[in-house]
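In this view, the complex is presented without one of its protein chains, the others remaining in place.
And then chain A:
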Amino acid sequence: MVNLVKMDLIELAVNGEKRLVMARPADTLLHVLREQLGLTGSKPSCKNGDCGACTVLIDGQPIKSCLMLAVEALGHEITTIEGLKDSPIQRAFIDKFAFQCGYCTSGFIMNCHALSVIHPDAGDETIREWLQSNLCRCTGYEEITEAIKSVLAQEPKENNG
């Protein structure tokens, strides 16, 4: 029988720092980031991988932190929205009015940021494929589209949208 109260001390690499946290085997990365490290920028919303509000970067790749156990993050570089400072996509989100209530914003920004690093020349199809993993209930996605496009290469190589 699983001992639910058993906790392990683990070291996570978060936003360039080594942080010690106590985690149960069943604790998600989202839970530990928020409840133990106070990094509440990553948001709980569906806790089922459907909405993307909890998106963080694991070694630069966007991951839904509600679907990853804290222990799975051992040995990986975790970047949360709090680790992103004055990046072009953050400025673009403000300039383009790409958020309203702001609850989905951290997740969208992390995903957009990773997209702009991994596929700086992404075209419409790639943008769509990436950003469909996040939900926004306030905007009609128009301003988020403008924001991501403004930080991607001016002349997309891919022109399939």
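Everything that follows uses one rule, which is that a residue touches a chain if its C-beta (ideal position, glycine included) is under 8 Å from a C-beta of that chain, and two chains touch if they have at least 3 such contacts; residues count from 1.
The rule is short, and it goes like this: contacts and distances are computed from a predicted model.
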Options "CO or xanthine dehydrogenase, Mo-binding subunit", "Ferrous iron transport protein A", "Sugar ABC transporter permease" or "Aromatic ring-hydroxylating dioxygenase subunit alpha": UniProt name of the undisplayed chain: "CO or xanthine dehydrogenase, Mo-binding subunit"
Identified contact with the non-displayed chain, of A:L20, A:L74 or A:I94: A:I94
Residue of A:L29, A:A73, A:L131 or A:V151 touching the missing chain in the full complex: A:L131
Among A:K47, A:H76 or A:K149, residue touching the chain not depicted: A:K47
Among A:I10, A:I58, A:L84 or A:A153, the residue in touch with the chain that has been omitted: A:L84
Footprint left on chain A by the chain that the document does not show: 4-5, 24, 26-27, 34-35, 38-48, 50-51, 53, 80-82, 84, 90-91, 93-95, 97, 99-106, 109, 124, 127-128, 131-132, 134-145
